[in-house]
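Every protein chain but one is kept in place in this view of the complex.
Moving on, here comes chain A:
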Amino acid sequence: MSALSDYRRREQSISYSAEPAGMGLEQELMTINMGPHHPSTHGVLRLILTLEGEIVRDIKPIIGYVHTGIEKTAEQKAYWKVIPVVERMDYLAYYFNSYAYCGAVEKLLEVEVPKRAQYLRVIHMELNRIMSHLVWLGTSCIDLGAIGVWWYCFREREAVLDLFEMSSGQRMHTRYFQVGGVIEDIPRGWAERVKRFTQTMRHRSEQYSALLDKNEIFLQRMRNTGTVDEETLLDLGVTGPLLRATGNPWDLRKAAPYCSYEDFRFKIPVGTTGDNYDRYRVRHAEIIESCEIIDQALDGLPEGPFITEDRKVALPPRHELATSMEALIHHFKLVTEGFRVPPGEVYFPIESPRGELGCFVRSDGSSKPARVHMRDPSFVNLQATAPASRDTYIADLVATLAMLDPVLGGVDR
């Protein structure tokens, strides 16, 4: 079916008839196509809106414009080659994507991850959370019309990307996490730079608050808009900051600690009413809490290996190849065939910046996964668009969509 007829079909499926508007006039509803290329649909989300004047009466979201077949591609690749592929799903949370996958595989392999690797993972993931929230804040403020904030947020985001570049050589899609640990130890001076960054970040997030929290226009746009109650969100399976904004303190870092999160003291920010303002405040507070976690992890960073010593899973150190026959064989096996994973299936959920990011891996005993499925929070959270923004103004729909923070790369996969 062609794109145009598809649009017409959906347009006709909206069941609003013309209503009398008094004085013998008939009132008509306007159907408007928003996206896939629209400045505020955050990528290629497409919404078919039915408007009554400026008020949104019905929303039909259409997704699939960046479907890349990542889950299927993963079935064709050896386990360790899947990591860079899954990283590209939710392009603002690549450390989380790769950790969800690596964690699932590690669970199947029952391999022990060294403490230092776990701490390094926590530091990188929390930096990534800050980075993701900064992009969210900046783009949301553009949607609200405050273009200045975007530049301030991206200034800090650049600093985070510089740190990623320093530790892994890449700014985005770093492929830093390996099955069994991380690919390299952090370079000298990195820890100090991260510390300096968290100091700056705390200060800067206060500045954002000073700019936004006392701004009457911002408050009017945020307060009591896009409210969804806790039950609806739970019914839809929505997690992450959206759920926490309603007061439900569900955070997998506390609820089911993984990757040594139980070692750190941090708070779970929650909201009260679940409106857009609470969503903003929750994410804003999470930036500060992430700084806390990073500082604690850096202070308590244990000595030791950064990747598992299990030579069946992790590559041997380069210098051993010249002296050890064993190491050479392991190296050859790993880079040609890859490691084999015992048969079984596992679901490994973690708390991404957008909610519960789960990775399901089924193994048939070969060196390639039989099935990889990602439960991406953006996809599930996107369901809250319609309940949050039906019967509101089109401007509120834009604000709500910004506060839902969907990443379409993760939605379509």
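We take it that a contact is a pair of C-beta atoms (placed from the backbone, for glycine too) under 8 Å apart; a residue touches a chain by one contact, two chains touch by 3 or more; residues count from 1.
Criterion: contacts and distances are computed from a predicted model.
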From "Sarcosine oxidase subunit delta", "Acetolactate synthase", "Citrate lyase acyl carrier protein" or "NADH-quinone oxidoreductase subunit H", the hidden chain's UniProt protein name: "NADH-quinone oxidoreductase subunit H"
Listed residues A:Leu108, A:Leu144 or A:Met374, member touching the removed chain: A:Leu144
Selected from A:Ile62, A:Ala191, A:Leu211 or A:Val346 as touching the chain missing from the view: A:Leu211
Residue among A:Glu54, A:Glu75 or A:Glu206 that touches the chain left out of view: A:Glu54
Of A:His38, A:Lys77, A:Arg175 or A:Arg390, the one touching the omitted chain in the full complex: A:His38
Hidden-chain contact residue, picked from the options A:Leu234, A:Val346 or A:Ile394: A:Ile394
Hidden partner chain, residues of chain A it touches: 30, 32, 38-40, 51, 54, 141-148, 150-152, 155, 211, 215, 217-218, 220-221, 393-396, 398
